[in-house]
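Only one protein chain is missing; all other protein chains are in place.
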Amino acid sequence: MTVILGQLFTGVSIGAVLLLIALGLALTFGQMNVINMAHGEFIMAGAYTTYVLQQTITDAGLSLLVALPVAFAVAGAMGVLLEWALIRRLYTRPLDTLLVTWGVSLMLQQLARDIFGAPNVQTKAPDILTESTSLGADLSIANSRLFILGLVLLAVAALTAALKFTPLGRRIRAVVQNRDLAAVSGIPTARVDRLTFFIGSGLAGVAGVALTLLGPIGPTMGTNIIIDAFLVVVVGGIGQLKGSVIVAFVLGMLQAMVEYLTTLSVAKVIVFIAIVAFLQWRPQGLFTLRTRSLA
Amino acid sequence: MNPLTNLSPRVRAWLGFGLGAVVLFAAAPALLTDFRLSLLAKYLCFAIVAVGIGLAWGRGGLLTLGQGVFFGLGGYAMAMHLKLADAGEGNMPDFMELYGQLDELPAWWAPFANPVFALAATVLLPMLVAFGLGSLVFRRRVRGAYFAILSQALAAAMVILLIGQQGTTGGTNGLTDIEGFFGYDLDDPVNQRMVYFIIAGVLLALLALTRQLMHSRYGELLVAVRDSEERVRFLGYNPANVKLVAYVVAAGMAGLAGALFVPAVGIISPALIGIVPSIEFVIGVAVGGRAALLGPVLGAVAVAWAKTALSERFPGTWTYLQGAMFVLVVAFLPGGLASLWGLLKRRREATPPAPEVGERVLVKEVAA
Partner (left out) sequence: MSETAGGLSIRGLRVVFDGFVAVDGVDLDVAPGDLRFLIGPNGAGKTTLVDAVTGLVKATGSARFGGQELLGRDVHRIARLGVGRTFQTAALFEELTVLQNLDIAAGAGRSPWTMLRRRGAVPDDVAYALETIGLTERRDVLAGTLAHGQKQWLEIGMLLVQNARLLLLDEPVAGMSHEEREATGELLGKVAGERTVVVIEHDMDFLRRFAHTVTVLHAGRVLSEGTVAQVQSDPKVQEVYLGHAAGHDEPVAQGAET
C-alpha cells in the first residue's frame, strides 16, 4: 500500500511538471492554433539558466529562488522572439508552424551543445530539498517533489487568477473565444498574442528550473517530455485550462501506476493506447469551447 | 518554349521513368564506387518512405510524424528473419545467446523463420498498425495537429518499447551484424549491388503506383479531402476512408523501405526509427516539394546525401543547416524546391501574376 502511495505521489509530481509545460502549450494552441515544437527547448533554456546562475551565486537555495523569475524571463523572451520572427507569419498554417518550430528546436539544441557542451550537467539542490519528509510508517516523500508540486500549484493559481481578473486575462480569453470579434472590438490581437507567448514560454522556463531538481540538464532534455505535454493538451482539450490540469495529473499517475505494475517500456505503449481509446469517446479532448462553425 | 511541355502527360511520364531507370540502373552503378553505391541504396530507401509521405501529407494533408514506426516494423520483420537464417535452423540469434536471458526462441519470433511470412509481414504489419490507428482516429475526426502529435507519440512509445525489451529485440543496439540475404552473402560487393538494384526497382515501381493513385479519381478526391473535409462529407463520402487509404499505403511503403534498408545497411535499431528520424523523413519531403511526385524522392536523397557529406566533417554545422533549411523551406517555400521551377518560369514571363505570400518572401530572401 505504501509503495503504491509513494508511486502515486511520484506520478503527481511528474504530472505537475507536465502541467507546467502543457499550460504554455494549451495557451498558445488555444489562442493561436500554434503547435510550438521549440517549447521543449524553452524548458532546456530554463534549466541551463538555473545552471548558469548557480555558477555565479554559489548558495544553492538562493540561486534556485533567483532562477525562477530569471528563467521565466529568459524563456519568455525567447518565445516572444520566435513569435515575432516566425510564428506570426504562419498563423494560417498550423501544421507548417509545427515543422518550422521543430527546425528552430534543432538549432537551439545545437546552440546549447556549442555553449555548454554535449554531456549533461547537474545543479546542486539546496540541502533542504535533498531530504525527505516522512509521512507515517514507511512512507516518505522527497522534499524536491513537494517543492515542485507547491511551485506548480502556485503557478496555476497565479495564471488562473490572471486570466480571470486582469484586463490582459480578459483580452486573452476574448481572443481565444473569437479572434475576429476581439479584433474589431479594439483589442490589439497581435500584442495579446505576443504576451500570451511570453507567459506560455516563461512557464516552460519555470518547468526547466523544476526539472533541474529531478535530473540532469542536457541539450535534448526537452524532446521527450514535450511529447507527453502535447498529449496532455490533446486529451485535455484546448481553450480551457482545467482540462490540462486534470489530464496532467491523471496521466502522470496513470503512467506511474502502469509502470509499477509492468515496466517503463510497456507502460508507454499502454498509456498511448489508453489515450487513443479516450479520444474515441471525446475526440476534441476533455473540455472544448463549442462554437457554431463549419469545422 | 520548352519542347517537353508540348508532349502529352503520358509520354512525358514514360520518358521520365525511362530516364529514371537509366540513371538508377546504368549511370549510378557505372559512375559510383561500391561504397558510394551502397550509400545511394540507403538514400533510396529513405526516398521510398518519402514517396509515401508525399502521398499522405502532400496530397492528403496527413502530417505523419511517425513514419519511423512503419519503417521500423518492416525493418525489424526483415532483420528478424535474416538473423534467424544467419543462426541456422534450431539456433537462436547471436544476441539472444549473448544476453543469456532466454532459454529458447520467443514464440513471436518463430513465424519469422518462414521467409514468406517474414516478407509479407514487412509490408502487411505496418499496414495493419496504420489501419488500426487510422481507422480509430480518422473516424472520430482527430486530425491536423492532433493527428501529427499522436503519430509522433506512437514513434516515441515504439522506441521505448524496443529499448526496454533488450533480450528479444536487441535493445538500443537493435538487430546488427546481418550477414546473409536469402542465401546471398552480404559481404560480397556483387550481392550488395544486387540489393541496390532491388531497391532501385522497388522505388521505380512504387513511383509508378503512386503516380497512378495521384492521377486517379481517388487522387483528386484525396486533395478534396485535404482542402475541405466537411464539404466532401456533404457530397456523400466518408473522408475517414479516403484518408485511411493514403495512410495505409504510405505505411506499407515505409515498411517495405525498412525491409530493404536492412540488407543494404546491415542493421536496424531504435535510433533509426524514433522521433528524430521520423521528422527527418518529413524534412526531405518538405525540401523537395510535398505535393509533387518526384519532389519527395529528390528531396529525401539530397537531404540524406548532404547529411552524410557534412555531418562527418562538421557535425554541429550540419545541425544548424538542417534546422535552418527546414525553417526557410517550410516557412517561405511551402511548395519545396519542386515549386522553384514554376516560380522561375513565372518570373521570366513578362507580367508575372502576383506571387503567393510565401513565395514573395522567398524572393526577398534570395535577393538580400
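All chains are identified by letter, namely A and B, in their written order; residue positions are counted from 1 within each chain.
Rule of thumb we're sticking to: a contact is a pair of C-beta atoms (placed from the backbone, for glycine too) under 8 Å apart; a residue touches a chain by one contact, two chains touch by 3 or more.
Just so you know, these numbers come straight off a predicted model, no measurement behind them.
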Of B:Asn91, B:Asn114, B:Thr172 or B:Asn238, which sits in contact with the chain we cannot see? B:Asn238
One chain isn't shown here. Among B:Ile53, B:Val69, B:Ala200 or B:Leu221, which residue touches it? B:Leu221
Applying the definition given at the start, please give the residues of chain B touching the unseen chain. 212-213, 215-218, 220-221, 223-224, 227-228, 230-239
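Operating definition for what follows: only the chains that are shown with their structure count from here on.
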Can you check how far apart chain A and chain B are, centre to centre, with Cα atoms defining each centre and the answer in Å? 32
Sort out for me which residues of chain A touch chain B in the complex. 29, 33, 35, 86, 89-90, 93-96, 98-100, 102-107, 109-110, 113-114, 223-224, 227, 230-231, 234, 263-266, 268-269, 271-272, 275-276, 279-280, 283, 294-295
Would you tell me which residues of chain B are touching chain A in their complex? 61, 63, 133, 136-137, 140-142, 144-146, 148-150, 152-154, 156-158, 160-165, 229-230, 275-276, 279, 282, 286, 316, 319-320, 322-327, 330-331, 334, 361
